[in-house]
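Take a look at the following structure, please.
All protein chains but one are shown in place.
First chain written, first letter: the chains are A, B and C, and each begins at residue 1.
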C-alpha cells in the first residue's frame, strides 16, 4: 500500500504546469491530460489541487479514469485526516436566482442578455432613443417574433465538419452573413461610438453602414479601417440639396466607403413615444423653457424627431436617382423597401441600383408596417426575379443565429443588426460589439451545421417551413382575383 | 488667450432674447441660431445659461458646432472655478418609473394616456358608464385589436411633403377624417359637456354627432357653433312617437344640425356590468330603498339601462323610414349596421338614406358582435357597390392614426371616436378633447406620409394587408355553397 | 318668494308613498312620478328625502325636470342653513376595489360571479369535485372559449318587442332554451341538493336531468314536481344488470320522469386531479389507513373515481339499446356523442332513440376531446339530416346568453348547464339556482333581441359567423380525400 499523501502537498499543484486532483481518495497528476480533456482544460483547472470527486463522479462512467490516464499518473492515496471539512452549499437546488453583479461579456450568452446589460449602463435618454419604436412597438416586436413563426428543417447525414459562413454583398466578401445597419447616435452608448463599431466589424470581417446621423464624422469612423474593410454610408437627402451634395463630396473621398445607402423608409419620422417622453421627464423643463420665453412644449419630438429636421420628403424614382448618380460614382443601394411592388421597381433600375435593404426601420417608422421577412416572402411570391437582379438583404428583429439562417434560406444575402450593435457598444464598448458578432457568428454556425449545410450559401427554401407566415402574406387587393398575382402587380406598375 | 468668463455672467443670458450656453468649456451666444436649430429652440432654451456639453456631445458629431455657428458667436472660455459642482442624477438608468404627478395635456402622448389621466379624475360612476361594454368586453377589445391584425404597406419614393387629411361626409368637408360619434352623458366627465366637445370639433374642423341622450339640450350644444360647423343629431325613436316628433321639430329648427343619425344597434340595452355594478356599491343602497318601500333591487340596470327607457324596439325598414322622412327634411343616416345584408338593404334606400355608420355601439350592445372593420370587409366581399351608393363610415376601437388610415384604405370616408372624446373631456375639458383630436390628426398625417400617400383620399386597398382578418370574415351559412356568396345574399333579401 | 322649507321636513318624506327630493335648491314631490321614471323608481327612492342634485345633474339635460313634472310638484326652496354638511367620498375615482363582504344574489351579475361566491362557501372537497376536469382542464376551458371564437351577426330594423324564448325538447315545452344536465352529488353544495334544483327548474319552466349519482333518491327529487314539470333520468348501466333493471323499475313508476338519458361519454372515469388530490390533503390519512391495516394509498381515485364503480364498459349499439327498451317505455336519449359518425349512427336508431346530447362530459372525461360545438359543426358538415331526425342539444362551457343563442343558431334545440347549477346551489340554495337561470334567461333574451330575432326558434346560421371555428373542424382522415366528406363517412358505417 502506497504512502498517504498530505493534502498540503496536493494544494501545491494547482497550476496548468502541475495539476493534481483528488478522485475517489486517490491523488492523480492530470497535467499531461489537460489539453486532451473533452470538456476543456478549464473545467479541470477550476478544481486543481482540490477533491474533484463530487463534480466528476455523476458524469463519468466507471472505468473512464483508467481508460484515459496511465497508471503512472496515480500519485497515491490522499491522507483523509489531512482533508479540510467539506463546505456544503446552503441551497444548491432549483433554478438560479437573478444575480445583481455585473457579468463578464463572455457570460452574456445571447442578445437579450447583452441588451439587459446595456440597459443597466445607458443613460435614460440613450436607452429611450435606442429602445423606442413607432407607436405601440408592434412592428418592432413582430420583426422578431415573425422569425419564431418559421420552422427549420434539419437534414441528417450531411458532412458539416467545415462550416463556411462567408457570403458577399455587392461583390464584397463578408466573413459572416451579418452586417451592421445604419444606426444613429452611437456615442449615446459609449464614447467609442461609431468608430468603435468599425473596429469590431474589422475584427469579424463584416460591413458597417454608417448612419447619416452618426455622432462622429465619417472621416473619424473610417480612419482606422482595415485594408479590406468595407463601409457603406447612409444618405437622407436634405431639402437643402447643397448640404447633401457637400456631404457626398466628402464621402466620395473616403475609399473605405464603397457604397451609398439611400434611405427611404422614413421620409418623415415615426412616432417614438419612449423617446419623446424624455422631454417631460425633467420636472422643471417646461418651466425653464417658459422662463426663457420659449413656446410651450408641444407633444412630439424626442431625439428621433430632431434628427429628421431638414430631411426631404419629396423624393421620387425619376428625380432622385439621377441626381444621386450625378454626385457619386459609388454603388447605390436603397433601404427601406416594404412591399414587392417597390422591390420590383428597384430591380428595374438595376444596375444603377445594386442592392436593396428590406427594412421597416427597426419598427421605428410606421407601426404595423410589415417585417422584412414578409416583404421577402412577397418578393418570392410575386417577383422572384428581383432576387437575381439585386443583392437583397434584410434587417430588423434578428436576435438569433436561427433567425439569420432563415433569412438566408429565403434568399437574403445577409442580415443587418442595428440596436444589437448599439447595445453591444453600451454593454462594453468595442468588446461588447465583438461579443454581439461572436454570439451571432457562433449561433449561425451551429444552426447551419444542425441544418445539415456545409456553407450558408447552400441554404435554400427546402430548409425552412414558412407556412405559418405564408398565410399572412399580402394576397392582392380584394377587388382583383388573387390568382392573377404577380402579373397584375407588374402590369400595374 | 481670451479672458475667462465668469459663470455668473453666463447665467444672465438665459432667455430667447439673449441665450448663452457652455459647450466644451467655451461660452457660445446661440441667440441667433435658436430659430434654425433642427431640434427646435426649446431644447436649447431648456439649457440656456447652463453647461450643455453633456446633453450636446453624444448626439452631435465633431465639427457640428463650427459648421453651424460663426466664430463671432464664441464669447470665450468659461472660468472653470466659477462653475457650480455638478449634481449627478442618482439613478439615471433604465426605463422611467411611473410618475404620480399630473402631466400636462401635451405630455399625454396617445389615447391610452388620455384615458388613464381621465380615469384618475372621473367619478367612479362616470368612469364605469364610459368604460363599460357588453358582457365580457370582448367586442370592445376586439374593436381595437382587429386593427392590429391589419398590416400596412408603405410605398417609397412618393412625394409626401404636403399631406392633405381632408375628406367629406354627406358633402360636408372635414379637415381631418375623424369625427365624434354620438356618446351620451358628457357632463359625467366635465361640466363643459357636449358643448365643450362642440368647441373642440370647431377648432379642428370636424363633425360632432349629438347623442340622443346628451346631458345638455341640442340648443345649448350648438349655440356657439362656427359658421361652417356641422352637427348630426342621433335619434332613438321613442315608443311614444309624439315625444320623438316633438324632438325632431326642435332639431329641424337648428341649422347647424345637418343630418339625423337614426341609431339601430341598440333596440334594447346591452348588458354592461361595470355600469350595473355601481348600484350595489353604495353599501346601504338596498336598505334605503327597502326603507322607502321600494321593490328589492334586481340584477341589471345602471345608467345605460335607464337611458333606454322608452326606446322603441319595433322599428322596421318599411314603417320607420317613411315616418322619419315625414318629420324632417334633414339628411338621414343609419347607425349600427353590422352585416353586409343590412348595408346592402340600406343602399337600396338611397338617396333617402345618405350614409351609414358601421358600428357595434362601441361593444356596448351585443358582446361578440363583429367590429366595424369586419362589416366593411364583408361589404367589400359581397356588395362593394354599397360603398359607391352611400357614404360609409365606421366607429369603435380607433386609438391610433394607423387605425384611421386602415379604415380609410378599405373604403370608409371617415372614422368616429366616442369614448376617446369623453375621456379627453374628462382629462381636460375642451383642451382635452382638442388634445385627442390633435393626437389623431398628427398620427394620421404621419401614417399617411409614411405610407407614401399625398392625401388620405389616395389611400386604397393596396396600402393594407388584410389577410389575417379576411380569413375570419363571414363566409355564408354552411348549408349553401360559399362560392355563391354575394349573389344569394342579394337574391334572398 | 316662497317660504324656505326646513330639511327636517324633507326628511319625513322618504317613502314611496310620499317621496320628496331636493334638486338645485328646490324641494320636489316626486311621488306621482315614481312609476314613470325611465330609470325605475329605485334610483329615486335611494335618494328620497335627500339632495339628489349631484346624482341627477350630469345625466339630465336642462329642462328635463320641467318637462316631466308639473309646477305643482315643486314644494319650494329648501332652507340652505338647515342642510347637513356634505360628506365627501375619500376616493371616488377609478375602478372599484374587490369587495370582501358577501354580496346579495341579485348583485352577482354573471355566472363567473356565482362560481366565485360558491367557491367561498363550498367545502374543499365539494369544490374540488365540481371544479375538477380531465388532466389539464383543456377541454373544460375550450368548451367555453370556443363560444368566444364565434361572432354574432346582428340584424337591424327587426321588430323584437316581444321576445319568445320558449323551445321544445322531445315535444316538451321549455320556457327558456336552457336545461339542467345530469350532475352528481348536489348535496356537496347545499342540503337542498337535487330537490332544490328541481324547485328552481319548476319556477323557470325547464327540464332537469337527474344524475345517476344523485345524492338524493329520484323519489325525493321529484316529490314536489310541478304539474307540467319534466324530468329526465340519467342511466349509467351497471355491470350487475340486475341493479340497473331494479332502478329502471323504480324510475318507470315516476311519472314526472319522461325520458331516460343513457350516458356514453364516460365508460371509465377521466382523470380529475383536483378531485383525486383531496385524498392526500389530510395529513394523517395515509397513517390512519396504515394503522387500520389497509393497503397503501395509490395514485388516482377521488369522489369521481368511486362513483364509477360498477359501471359497465362493455355497452354496444346492438346489445344495449334493445335491453334498455325492454326495461322501460320512457323515451330514450343518448348523452356524450362527440363525433358526427356516432351522431349519424344514433339517427339510424330513431325513433327508438329520440334525442342526443352532444357533450364531452364537461371536460371531465377525456381531455382534449372536442367541445359540443365542434361536434355540432361536424354534423352540419357531414350529416345535417341528423338535426331533423333527432332532437339535438349540447352542454359544456355555457356561461353567457350569447353562448346559448350561438348553439341555437347552429341547430341545437337547447343547451344544458351542469356546474353552473351546482355553483348556483352552493351560492344560495334554491334561490342561487334561480339566479343562475334568471341570468341566463335575461342574457339570452337580450342577445336574441339584439340579433334582431323575435323568438329563439327564428335563430339560424345566418346569425353567426363560425369561420374561426370551421377551420378547426375535423376534415376526414388524411388518407382519404376530404372532398368525399359525408359520403364516405356514411358508407363506412
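Here, a contact is a pair of C-beta atoms (placed from the backbone, for glycine too) under 8 Å apart; a residue touches a chain by one contact, two chains touch by 3 or more.
None of the values given here were measured: they were computed from a predicted structure.
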Contact list for the unshown chain, restricted to visible chains: A, C
Residue of C:123, C:145 or C:352 touching the missing chain in the full complex: C:123
Per the touch definition above, residue among A:11, A:45, A:83 or A:116 touching the missing chain: A:45
Interface residues of chain C (partner: the chain not displayed): 119-124, 126-128, 131, 135-136, 138, 185, 187-188, 193, 214-217, 220, 264-271, 273-274, 276-277, 279-282, 285-286, 288-289, 291-301, 303, 305-307, 309-310, 313-317, 320, 334, 336-339, 341-342, 345, 360, 365-370, 374, 471-475, 477-479
Chain A residues touching the omitted chain (full complex): 14-17, 19, 38-43, 45-46, 48, 57-63, 92-96, 99, 103-104, 106-110, 147-148, 150-161, 377, 380-381, 384, 400, 402, 435, 438-439, 442-443, 446-447, 449-452, 460-462, 465-468, 470-471
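The rule is simple: only the chains that are shown with their structure count from here on.
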Topology of the chain contact graph, where touching chains are joined (line, ring, star, complete, other): line
C-alpha-based rotation, chain B on chain C, 0 to 180 degrees, nearest 5: 90
Cα-centroid distance, chain A relative to chain C, in whole angstrom: 54
Chain B: positions in contact with at least two other chains: 471
